[in-house]
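Only a single protein chain was left out; the remaining protein chains are all shown in position.
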Amino acid sequence: MNFAAISTEIFILCLGLFAIVMDLVLPEQESRKSIGGVLIFSLTGWFLYMFTLYNGQLDPMDPAAMAALADRFFYQGLYLVDNYALFFKQMFILATVLTLLFAADYVQSVLRYRGEFYALLMTALLGMCVLASATDFLTMFIGLELMTISFYILTGARMNSKDSSEAAVKYLIIGSVSTAVMLYGISLVYGATGSIQFFEVCRSPHLFFPLGIAGITMVLIGFFFKLSVIPFHMWAPDVYQGAPTPITAMLAMGSKAAGIAAMMRALFVAFPMLGIYWLPMLSVLCAACMIFGNIMAMRQRDVKRMLAYSSIAQAGYMLVGIIAADPAGMKAVMFYATLYVFANAGAFAVLSVVEAQKGSTSYRHMAGLAQSAPVLAAVMTISLLSMAGIPPTAGFAGKLYLFTAVVDQGYLWLAFVGFVMSMISVYYYLLVAKAMYLGAWDGSSLAVSGSTRAAVVLSVLATLLVGVWPEGLAELTNLAASTFLQ
Amino acid sequence: MFNEFALEHAWLIPLLPAVSFVIIGMLTRSYGRLSAAIAVTMSTVSFLLAIGVAAAVAAGNITVDAPFVQKLSWFHIGGVEISMGVLIDPLTAMMLMVVTTVSLLVQIYSCGYMKGDAGYGRFFAFLSLFAGSMLGLVIAVNFLQMYVFWELVGLCSYLLIGFYYYKVSAREAAKKAFMTTRVGDFGLLLGILLLQLTFGTLDFLELQQLVPLYILQFGSGFLTIIALLLFVGPIGKSGQFPLHVWLPDAMEGPTPVSALIHAATMVVAGVYLVGRSFFLFSQLPEVMTVIAWVGGFTAIFAASIAITQRQIKRILAYSTVSQLGYMMLALGVGSLTSSFFHLMTHAFFKAMLFLSAGAVMHAMAEEADIFKMGGLRKKMPVTFAAMTVGVLAISGIPPFAGFFSKDEILAAAASVSTPLYILATLTAFMTAFYMARLLFVTFMGKPASQEAYDHAHEVGWFMRVPLIVLAVLSVVSGLWAHLVGFGEWVRFGPAQHEGINWLIAGSSTVLAVLALGLAWKIYVARSWDVDAIAAKCGVLYQLSFHKFYIDEIYAALIRVFVDGAAKVLYWIDVNIVDNIVNILAGLVKAVGELLSPAENGQAQSYAGVYLCGVIILLAYGVYYASKLMAMLGGAF
Amino acid sequence: MSELAGSAVFFALAVVIIGTALGVVLNKNLVHSALLMTACFIGVGILYITLEADFLGAVEFMTYSGGVAILIVMGVMLTHRGEGVPSNPFNGRELFAAVLAAVFVTVMGLVVTFIQIPPGGGFVSGDTVADLADMMLNTYILPFEIAATLLLAALLGAIILAKGDGEA
Amino acid sequence: MENFPLLTTVLLAPISAALLLCFVSARAVQSVRVICAAAMTVALVLTVYAFFSYDMSVGGMQFMEDVPWITDLGVHYALGVDGISLPMLLLTELIGLAAVFSSWSIEKRPKEFYILLMILIAGVTGTFIARDLFIFLLCYEVVVIPIYIMVIIWGSTKRVSKEYAGMKLTIYLLMGSAFMLVGVVALYLQAFPPEMRTFDMQALAAAAQAGSFSEEFQIFAFFLLLLGFGSLLSMFPFHSWSPDGYAGAPTAVSMIHAGVLKKIGGYGLIRLGLLVLPLGAKFWAPLIAGLAMINVMYAAYIALAQHDLKYVIGYSSVSHMGYVLLGFAALNVVSVSGAVANMVAHGVMSALFFAMIGYVYERTHLRSVRELRGLAHQMPRVATGFMLAGMASLGLPGLIGFMPEFTIFVGSFSEYPVFAVLAISGIIFTALYTLRMLARILFGPRDSRFDHFEDARGVAMMPLIILGIALVGFGIFPQLLMGMVGSGTEQLLPLLDRIADAPAVLGGIR
Partner (left out) sequence: MTIGLTHYLLLAAVLFAIGMFGVLSKRNIIAVLMGIELMLNAVNINLIAFNRYLPVHDLSGQLMALFAIAVGVAEVAVGIALAFRIYHDRSTINVDELNRMKG
């Protein structure tokens, strides 16, 4: 057993336990900001440290390189910590750090159980990290459940809000059904192949039997739920709207990306042979996401809810890269997921300020933001435009990567749908901009704390930087994608 | 010496007035007298240069067959090469003379006429530009250069006719002038484009070489079309039927402008264009016939309107249309010489007539209706004298200028077509009649309004001198030109040495005298009652008085086919073309509405949808797998 | 066990499981439902034992029939104050649910008919406890630990959610 | 000067002004304006320098800069100008400076306004100097959002609300660009094998010449580009954003949008459509010509029925773009040159128009032809501006509008005689609506309502002066422009010869 391989998970677990312990130790009146601060600093440190863990391109002929690769497993072909996993873990940590940054005030003013909030956020993060590395259905399932259950609780963490508990119940009911369905799928895959390990599953010819295909379908549906792919998306708007804003952000950036990470690994490691089956299905679902997600987003009057629908559409865009089913597509997905983290962090940071101070995130409450907090309005606009894929934000480069990858595989029609719908999405993003820039200003100004300011500035700078200089991120994703199956 | 200098620097002739326009427009606009001085100075220099050029032409070997040319590339792109330059031949020299003379005199006249007007400086700027444009047109070496200045002339006419921009009528008249000529320009431009495409050049001299070869090779069918299109331009510019409608309205401008437009610039541009491209037209008999008949019809048509008009400038305007018809007729029957002869004499006497009319109106406090004048001969002797000279000249009474030129036209017409000759002769009779009417009603008899009469006075020297000079020219230019052999110089093909055809000249003179007498009888002796005659003529009188309702017809056509269509198209644009987009947007919205009830907030319906999705995908998966198994068969 | 006895046991268990399960979902009384569910779980546990998964059977008895059932009954008790309005018995939603369930069974039935059971039988462990422990503590130690964390998180969450905003 | 990054400086001038403005107090309005004016002056001076030091005898791309940027996509920071783009660049900077001056008196949130304006100008500049398709697209889309924000905040509501107008404009352009993007992506993938992929437009053109694109592909991809660039160029039936958009937009945006942004469509059609997809261009040319004719006639007619000045000019610009399209569709050197020159010409005149309308509207808050009258009395300078622009618009020789139109007519007549004749007849209608409009608003009796409005003076004169010089200068010396354009378009000659006999849609009707 190679414990170095799970150092990240151990570290995060320790942080979670630290949060619980500190919560018990600290006096009742103490604000739990210090916990958040510690988490932010340690996670940032670990995030930077993780850059040293990447491997270069390995030569399969070179035994020493292969030995190094073998070191990346926790136990005999289980739990692989390759560049791909590292990349996603870094992304999750990044998302968490950004969330923690802007959540500090929100947690302080809105939430009741602060220490627990931090602890559960850590367990959710742990679940995501497990998902990125899992190479068997058991680990994957447990990771998924750890993340999901943490999110059930976090969603219901706004004790004074009826929406919050309602959202949590809905999330729990549909999530549990989804768990059951996915487990059923896993059981069928197990039945077809006799194994729960990806590397063995992919070798079994029995996957082509109805049992295997039914199993794959149900496993995929489990992921679709996480990604909120139409028609498994129904929970998303309500949950996004009801959850505390930082948690909504984590759902959008973390939970979704973790789903993608695990799904890509499952698809490309366990079921690659069945591409002929799942590719057409995926492309139809992907188009549905892009079309209906955007259309439904148009009629929303609450920004969080709008972002929920928009995230459905975004899931569609990410699926585009999966459909390409090649390193270029994978790279594009990872690239897009990362920039989506930045865009979401910016948008939700703004929303958390607005919600904490104005009580709601409806368009009406966004009015006049350009005057009460011009920086926030600018950040919001840029983040939303990044989601829409308007240059010079990162979204443009991301979409270009995605659609070049998929058109290269012959799916020109998807590119059509994608580009047209992303331009339509500008419509409702601009409605937010309109509310912020044109809406009547009540004369008040919003207090923005230093950490929130740091979060918005960081995220928007990253969005713009990646937009005009995508090279750095692209190289990293390229490395992660091209070494994926070595 | 000066002659050569003038010839080499002929490009200065149009440029100087243009420069004066720029100077006045940019700098001295608010200083009226200074502006006037600049303008007149420049015009004078131009005039001197023009004389120099004319002298050089006369002295040198510059003939119609061997012109003097200077060229400079204006722009070139691909295979299209467009030059600007100077082409001097006797035709040009004559035109330069006429234009500079008239414009100089008009400018001098304006110094007096426009005194006190707020736009004094502006007026001289425009006048300068007008002269410059016309001169540029005259010296053009190719069709495009000509078109360029042609358009600029149009612009200037627009600016000057609308000079009193605060008057709605002036504004509308200016617009009408521009629009009407624009319609003609459309044809002209088409013709020019076709020439460019057919021959690859627009240069007059090159075309002159190419056209006969082309006709030899391909026949004249296509060229006929081109020539007809080209002729549309002159129809508009020179006020030929049916595009004559703008000319009478152009009276809304200040009177010097009318003089300039109607005498030496603008309207004769059309005649000049046909003359300049006579190498083309003369090869195409069908086109020549068209030109002749258009000219002939215009001449009698305009004359028939002029008879009943009451406003002094309007009468003159219709007479201009009529005389232009004459010139066209002359061109149409192939006599370039007579046409240009008439152009020259007409320029002088018509300019003078207008200036005199201006003097009269000036004296009568801008009263234009001749029947509200009367008896002015005592108050304004100089003007009366000038006017009389003009009337006699236009009526073709020897030895005034008009006699010689008109006679040549009639002779030319007679040699080609008898109907045209009769038409022209009839026109001559009518011309003499209505001009005499104008003269008699205005200056003879008793004042219609004593107050106005008392107010009237002779004009100042600034205005008087041009009148006198022009009067002199109106008297002598015909005879002089006849004697020095105008036809030797201004000609197309071999010179025609025809003396005066005494039969034709005599008959037309007799008719003119008869007309004068008739007018005397009616308007001075009052032997017959004017109103009674008008009433007797009934419909004819009404038609003539209302200009055959051409304006009304046009207005109606425009209202229906232009504005009406515009409204219809706008409706289509807003309600159909634009609405398609709105409908699409609505469709998208509707889909949203349709889907939104599914999001009813109930966890169990969400789970239901979810499970439905599961089952559908499962069913598809099973179906797919069974197909796969059937396909693979015993592979496993 | 003879084949016939095996069949008999299976069918008996199947009848019990399905019957009680139907009872759970069709019964209007929540307490009855909870009790029936316990019975159902006991049936399932026995079924595990017939499948030679004795440890799983034991776990089933303990956690489901014991823990979960008690949890649920407690939940019913705590929230049942005067409620339990039986909705109208057979409305559209139930019809929809029934159809959906039926279609699911049909599809899965189809899937199942395609199964060719490979020869050789399954893996029968002599000592399931030892084998499971071995896997759990060797190969799958990581999921095991994470499952522990999961339970911790769920515990934590259950506490704060149940505590709510009210008490300190 | 040899290695001076001239184009980068031109591009950076507005960007750095925008950045600088972020740190200037919003109350220091005068410094905000001066910074922008200074930046644009620098850009204009450099552009003029480039214009006159461009070596026409050599031709091709000059002032080149090339730095690798995104290697895995094959994107280079590659700038350069040739005879086609340099006039457009000059136009951009001219109008940019004029727009800065004409926005001088904006009272409402001027700092934000100028920041957005600078971004807008930088974006437009970037599209014209980019040699790399990626930069082209990037800069093109960058401009859309600032425009939207500027319209909804500083715009005006007339027939349609400014929010609607802004949204319509934005969505139209973005939808067009969506199709275009698909085409570009397909193009990019098709041109080279994976390792050699590049967005370099010259390389793509070379690939086209080498036969990387099959005819079917070219036809398909060009159609997509046509949708994109056509809607940008307000090609019928994708034109309806244009009048509404201009009517809603603030003056500076109208100027830049009508003046330069629209021209990106025509520029793109030539730079990308013709050079990279010649067979596609040839195939669709008859359709374009037909639509061009509709553009000219239809829009000119509709302009006749308008009462709002901005709508008149809006439809007029649609009509003028018809000439550009016609010039493009004829696909010969003369006509394409005319199209390019006409874009410049229309840019200058429409910017001047909008500047004048903006001035009048700012003072009187009237824009209706029915209500304004006799402005020549009170505002002779503004009237001069109107007259200049109007006369240029109706193609008066001696002003910038004539020679391009003539060139287009010469070039297109032989290809599409029928369409050309109809399009040429458009000069009549253009004259009609222009003269009507001018006559009603400028001339006629003095209206005392306007007595207390003063004529343009000082800074307000700057747009008139800047654009007026261009209007008259290029009009009298067309070779200045035509020589430059010609040096660019003559390179097309071999290409155009090659496609002369390629098949075309509708059997290549003429």
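Just so it is clear, A, B, C and D label the chains in written order, and each chain counts residues from 1 on its own.
As a working rule, contacts are C-beta pairs under 8 Å (C-beta built on N, C-alpha and C of every residue); 3 or more make two chains touch, one makes a residue touch a chain.
In this text the structure is predicted, and so the values were computed from the model without any measurement.
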Report summary line: From A:42, A:55, A:108 or A:176, the answer for touching the chain not displayed is A:176
Query raised in the report: Mind pulling the chain B residues that touch the left-out chain?
Result: 596, 599-604, 607-608, 611
Query raised in the report: Hey, which chain A residues sit against the chain that's not shown?
Result: 137-138, 141-142, 145, 149, 152-153, 156, 162-163, 165-170, 172-173, 176-177, 179-180, 183-184, 186-188, 190-191, 194-196, 237-238, 241-242, 299-300, 305
**Report entry** Residues in chain C touching the chain absent from view
**Finding:** 3, 6-7, 10, 14, 17-18, 21-22, 24-25, 30, 33-34, 37, 40-41, 44, 47-48, 51-53, 55-56, 59-60, 63-64, 67-68, 71-72, 74-76, 78-79, 83-85, 87, 93-94, 96-98, 100-102, 104-105, 108-109, 112-113, 115, 117-125, 128, 131-132, 135-136, 140, 143, 147, 150-151, 153-155, 157-159, 161-162, 164, 166
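Basically, only the chains that are shown with their structure count from here on.
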Query raised in the report: Any idea how many Å lie between the Cα centroids of chain A and chain B?
Result: 76
Report summary line: chain B and chain C have mean C-alpha positions lying a whole-number Å distance apart equal to 101
**Report entry** chain D: positions in contact with at least two other chains
**Finding:** none
Report summary line: Touching at least 2 other chains, the residues of chain C are 107, 110-111, 114
Report task. Please name which positions on chain C make contact with chain A in the complex. Result -> 107-108, 110-112, 114-116, 138-143, 146-147, 149-150, 152-154, 156-157, 160-161, 164-165, 168
Query raised in the report: In their complex, what parts of chain A are in touch with chain C?
Result: 1, 6, 9, 13, 16, 20, 28, 74-76, 78-79, 112-113, 116, 119-120, 123, 126-127, 130, 138-139, 141-143, 145-146, 149-150, 152-153, 156-157, 159-160, 165, 168, 188, 191, 209-211, 214
Report summary line: Per the touch rule, the chain B residues reaching chain C in their complex are 604, 608, 611-612, 614-615, 618-619, 622, 625-626, 629
